[in-house]
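Worksheet: one structure, shown below.
And now, subunit A:
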Amino acid sequence: MALHAPLLVAAALFSIGVGGFVARRNVFALLMCIELMLNSVNLVFVTFSRQWLALEGHVTVLLVVALAAAEAAVALAIVIMLFRHRETLDVDVFASMKE
Partner candidate 1 sequence: MGETLTLPVWMLILPFVAAAVAALLPARAARLAAGAAMLGELGLGAAMVRSFRDQAELQSVATWPMLGLFGTNLRLGVDGLSLFLLVAGAALGLLAVVVAGAGRPASFHAWLLLFVGTMAGVLLVQDLLVFYVFWELMLLPALVLLLLWGDSDRRKATVPFVVVTLVGSLAMLAVIFAMGAEAHARTGAWNFDLDALAGVVTTWGPDARCWAFAGLILAFAVKIPLFPLHFWLPAAYTSAPLPAVILLSGLMAKLGTYGVLRIAMPLFPEQAVAWSPWLAALAVVGILHGAVLALGARDVRTVLAYSSFSHLGWIALGIFSLTAEGIEGALLQQVGHALVTAALFILAAWASERQGSTQLSRFGGMAATHPWLAAALVFSAMASAGLPGLNGFVGEFLILLGAWGLSPWAALFGGLGVVLGAAYLLWLLQRMLYGPVVEPAPSGRDIGVRELAVALPLLAMMLLFGIRPGLLLDRMKPWSDAYVLRFHPAASQAALPTGTH
Partner candidate 2 sequence: MSHVHLLAWILFAPLAAAVFNGLLALRSARVTVPVEGHHLRPIDRAVAGIGVAGPLVATLAAWTLAIDFLGRDRSLRLTELDLGTWFTMGQAHVSWLFRVDALSLVMVLIVTTVGTLIHLYSVGYMAGDQGFPRFFTWLNLFTFAMLVLVTARDLVVLFLGWEGVGVCSYLLIGYWFSDAAKAAAGLKAFVVNRIGDLGLLLGMFLLYWSMVPSGQASLDIDLLSAHVTKLSVPLATLAAVLLFIGAMGKSAQVPLHIWLPDAMAGPTPVSALIHAATMVTAGVYMVARMHPLYHHAPAALAFIGSLGALTALVAATVACTQTNIKRVIAWSTVSQLGYMFMGLGAGAFSVGIYHLFTHAFFKALFFLSAGAVIHALNGEEEVGRMGGLWSKLRITGPAFVIAAAANAGIPPLSGFVSKDAILVAAWHAHQPWWLAVGLLTAGMTAFYSFRLVALVLAGPARDKHLVEHAHEAGWTMTVPLLLLACGAVAAGALEWPHELGGTLWFSAWLEPVFYPSLAHGVHANPVVDLILTAGSVAVVATGAAVGWSLHARPGAPTGSPWTPLAGVWQAMRRGWFVDEALERALVRPVVFSSRAAAPFLDFLLGWMAKGVVGGLSMAGRGLAVAQSGLARHYAMAMLAGLVVLVAWAVLSGGR
């Protein structure tokens, strides 16, 4: 087993996450796309840890998970705040500042 396969999977997941992020309007979908991207990054870290036999990758993954949690917390707080004001989950609604 070599690192190509997991890396390609990670690349595919990352790309799908990115593609979803630029396409979706639902704020939850966007958050989940970001989670997907972070997961794919974790996969890359773990793969290279396996390659180098270095645990730094594993540690990093754990910290990224915490980071994801922190971001999710703030993001959800924002979503709640916005939903209170505008009663919508559509990101495209928030486009009054432009050009």
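Assume a contact is a pair of C-beta atoms (placed from the backbone, for glycine too) under 8 Å apart; a residue touches a chain by one contact, two chains touch by 3 or more; residues count from 1.
Per the selection procedure, all candidates are chains of the complex that A comes from, given by their letters.
Predicted, not measured: the structure shown is a model, and the values here were computed from it.
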So which of these touches subunit A in the complex, 1 or 2? 2
Going by the contact rule set out above, which residues of subunit A touch candidate 2 in the complex? 18, 21-25, 91-92, 94-99
